[in-house]
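Can you keep this structure in mind? I'll have questions shortly.
What you see is the complex with one protein chain gone and the rest in place.
Chain naming follows the written order as A and B, and within any one chain the residues start at number 1.
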Amino acid sequence: MLTKDLVIIGGGSAGLAAAIGAYDNGVRDILVIEKGPFLGGILNQCIHNGFGLTEFKEELTGPEFASRFIKQAEERGIECLLNSVVTNVTCDKVVTFVNKGGTTKIKAKAIVMAAGCYERSPGAISLPGDRPSGVINAGQAQLYLNEHGLMCGKRVFILGSGDIGLIMARRLTLEGAKVLGVAELCAWSNGLNRNMVQCLDDYNIPLYLSHTVTNVIGKSRLEKIVISKVDENNVPIEGTEKEFEVDTLILSVGLIPNNILMVKAGAEIARNNGCLVNDKLETSIPGIYSCGNVLHVHDLVDNVVEEAREAGKNAAKYILGNNEINLSSINTKAGEGIGYVVPARIVIGDDEKDATLKFRVRKPSKDVYILFEQNGKVLKKMFKPAIIPSEMEITKLSKELLVKGDELVIRMVKKEAK
Amino acid sequence: MEERDLICIVCPRGCHLHVDKDLNVTGNFCPRGAVYGKQEVTNPTRVVTSTVRIEGANLAMCPVKTKDPIPKGKIFEVMSSINSVKIVAPVHIGDVIIKDVAGTGVDVVSTRDMEKI
Partner (left out) sequence: MQDVIIIGAGVIGSFVARSLSTYKLNTLVLEKETDVCDVTSMANSAIVHSGYDPKPGTKKAFFNVRGNKMMEEVCKDLDVEFEKCGTLTVAIHDEQLPLLDELLVRAKENGVEAVLLTKEEVIKREPNINPNVKAALLCPTGGIVNPFTLTAHAMENAIDNGVKIHLSEEVISITPKDDYFIVKTNKSEYETKVVVNAAGLASDKIARMVENVDWNINPRKGQYFVFSPFDKWKKNEEKFVRSVLFPLPSEKGKGILVSRTTSSNYIAGPSSEPVNDMTDLSTDASTLRKVKEGALSLVPNMPFGNSIRVFSGNRATPSTHDFIIEPSKTYPNFINVAGIESPGLASSPAIGEYVTNELVVPLLNAKKNEGYKKTIKKYIKPQTLSVEEQNEIIKKNPDYGQIVCNCELVSLGEIKDALNRSLPCLTNKALKKRTRAGFGPCQGGFCQPEVLRLLSERLGIAPTDVLYDKEGSQIILNKVKEDK
């Protein structure tokens, strides 16, 4: 069987950054396996700007950002296979992939899982009504439009205020479609503020907060949708229906880690479908790391590449045998007001000074403290004048503060209460 | 000039800005926010990103952008110029696709390397 020190599954921003991170930490025998015909992944279809402000201190479009990482990988001579799909990963790190050359098995010393995510489909949210054509996911509409020059529709409504939905509202408007509105189930927008301004406000596209689509009408192509206001339990309120005659309904209702290979490999899986990882981004299978949107969905690619380089670095340490073994770890827990925390575990007693913690709050809040507690003792306290779910929070916690055995709880409290 | 509350679009942070009558900006996290606030109330500008048709590449479209922000009021004029262009592969990031688009003094440039196939 062929062998490689490091196999990276996915050649998008996460996969490339992980490869670069591993290379820069001493690993040379690296193979990146990419399913598509290009490196750079989804960034290639994200032709809007706003990428790279942290990473490159300038504002780039998706393909520009991707090309910089592709160049970095090329400069290092990292081997990348295109049009190659990984069909299996085992817990003893045998990777099977298929391409036009055949089916190949490779035994790897370490693996970085960087396969990205996919969009939640209309069926997954049990979208009510008919199932005509013209109901399409935002990213899919983006792929059609930006790479193939094909417009999914002329009169469009958008469900979900996630960033891709907002970006598509603007893109379709610029390309000649009429976007009649965006409905969001939550009482707040799930996109970045700047996208609310430059994608909706600039083009006078109305946003209906606390609304959802309650009927889809059309036997062959979409003809009409109905939206309704929802109550605090997200139940549609009768009598609040509004009809829109549209040929297209775009859904931007969430992304799901594309993590089936790791489920199959037997890794422990978190509620979001990503792997449970420790602060080294190592999954429950030693030597298999996970990063980027296959771990948890990020809002900024700058954060993805940062995380992925870290995963690459840690994989390098593992491969080169510089990894401490038999260390204990503590669990983290998303407490009151917190949606999730990555990592699920923090290794205690290794040579890392800090653990990087990433989390999101459940709903927008003002004047709050984020508390990091172990056994009721506050280890760290952060004040936040304003905090929203659509922006992932990243913070470092000194590992010296942590004690063995107890769970680390992150929770949010109002300023007055503390 | 009227007082205005704005959301900064310079970066994903999205600061809540306040611009007073004398064009003083508050609420900005970084200096670029102040520049944006002033600009947005006097002469709002945007970077336009879109695609142009390309022949001889393995995709039908090549992504492009205005190299610098253009006046907001000119967005659709810029789009109609972009829509009329057809290019031929190869093309590289930064190649000028349209010079001085719609009289804005700003060039439209390619944002992707696309090789000839």
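One rule holds in what follows: contacts are C-beta pairs under 8 Å (C-beta built on N, C-alpha and C of every residue); 3 or more make two chains touch, one makes a residue touch a chain.
Treat the numbers as computed from the prediction; the structure is a model and nothing was measured.
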>> One chain isn't shown here. Among A:Gly26, A:Pro128 or A:Pro206, which residue touches it?
In response: A:Pro128
>> Can you tell me which of A:Arg221, A:Lys381 or A:Lys396 touches the chain that was removed from the display?
In response: A:Arg221
> In the complete assembly, which of A:Val85, A:Ile237, A:Leu327 or A:Val403 touches the absent chain?
Replying inline: A:Val85
> Considering the whole complex, which of A:Cys91, A:Leu180, A:Val197 or A:Ile256 touches the chain not shown?
Replying inline: A:Ile256
>> For chain A, which positions touch the chain that isn't shown here?
In response: 35, 83, 85, 87, 96, 98-103, 105, 118-119, 121-124, 126-134, 137, 139-140, 143-145, 147-154, 175-176, 214-216, 219-221, 247-248, 256, 258, 260, 263-264
> Can you name the residues of chain B that touch the chain not displayed here?
Replying inline: 51-53, 61, 82-84
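Basically, only the chains that are shown with their structure count from here on.
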>> Counting only Cα atoms for the centres, state how far chain A is from chain B in Å.
In response: 26
> Which residues, counting only chain B, touch chain A once they are in their complex?
Replying inline: 6-12, 14, 16, 46-51, 53, 58-61, 63, 65, 72, 75-76, 79, 93, 111-113
> In their complex, what parts of chain A are in touch with chain B?
Replying inline: 37, 44, 47-50, 53, 59, 61-64, 67, 145-149, 171, 174-175, 192-194, 196-198, 202, 299-300, 391
